[in-house]
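I have a structure here, written as structure tokens, and I will follow up with some questions on it.
With one protein chain held back, the other chains of the complex are shown just where they sit.
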Amino acid sequence: MSEAVAEVVAAADSRVTGDLYAEVQTFYARQMRRVDALDIEGFAATFTEDGSVVHAGGDRQSGQAEMIAGMRANLPRYQGIAVRHWFGHLLIEVDADDPDTVRVSYYTLVTLTDAEGKVSFQPTFTVDDVLVRREGRLLTRERVIHRDRPAAV
Amino acid sequence: MSEAVAEVVAAADSRVTGDLYAEVQTFYARQMRRVDALDIEGFAATFTEDGSVVHAGGDRQSGQAEMIAGMRANLPRYQGIAVRHWFGHLLIEVDADDPDTVRVSYYTLVTLTDAEGKVSFQPTFTVDDVLVRREGRLLTRERVIHRDRPAAV
Partner (left out) sequence: MSEAVAEVVAAADSRVTGDLYAEVQTFYARQMRRVDALDIEGFAATFTEDGSVVHAGGDRQSGQAEMIAGMRANLPRYQGIAVRHWFGHLLIEVDADDPDTVRVSYYTLVTLTDAEGKVSFQPTFTVDDVLVRREGRLLTRERVIHRDRPAAV
């Protein structure tokens, strides 16, 4: 098989259906409503029990208990601020060996609106997730958050 | 039926198909092009005749005529400004009793670009819509706009 054909086949193999696209977007719509409501326990519950997050600074939280503790420590910075996470350009790929494991990469932009309505922005990030489907529902098993850095010119 | 199973069933029942996801997104893409073009009559026509909007400040407009009058009164604030509405994190739910009634909740961010190209932002909002499908086309029947407020820390 020529390289060009192999590439086409690979692209076809990894094609995301409309149903999966909607399922993944809906999962994040629910997960982000929880984080933006500062519902820490509700947010942690969208991860597997052994779920992990690696933050852009390198800190790693393993398991829902560590996640909850880490988020609680960060709560003061959201005092008086309405935070909203915006996503862009999802790339979704089903694991070749397991249809219930889904890798997703996406852009995030975070807005912070203060009491006067003034909007400010956190730096942009790109996130790599591994989602797993358990009893028909998606959960995040792994999340790695990358701070967007200038590309080499 | 255990509580856990009931929850899974509920999640499965409300699963949004890819086709519905695309239909709803396309509806908003058309509706927002009209509002961003300041096409007041065209925008009002994306609502049912008896459609209503409750604004974040509490004002309620009922019916297309009231909507048009309200928007016309607000036009001067967009003098010399290119306005664009951005949506995020749609949550879509088909009415259990009527497949042609669809509830949608979403985030909105509004950019205002002036003649020099400087971009400013309105505070972020979350919107709850009731859409209805009439002769195969979606229309907005009810819209409630919520200004995003800081969550309790």
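The chains carry the letters A and B, assigned in the order they are written, with residues numbered from 1 in each.
Just so we're on the same page, a contact is a pair of C-beta atoms (placed from the backbone, for glycine too) under 8 Å apart; a residue touches a chain by one contact, two chains touch by 3 or more.
Just so it is clear, the model here is predicted, and its values are computed rather than measured.
Asks: Name every residue on subunit B in touch with the hidden partner chain.
Replies: 17-23, 25-26, 28-30, 32-33, 36-39, 75-76, 78-87, 111, 113, 115, 117-119, 135-137
Asks: Considering the whole complex, not just the chains shown, which residues of subunit A touch the missing one?
Replies: 4, 8, 11-12, 15-22, 86, 88-92, 107, 109, 121-124, 147-153
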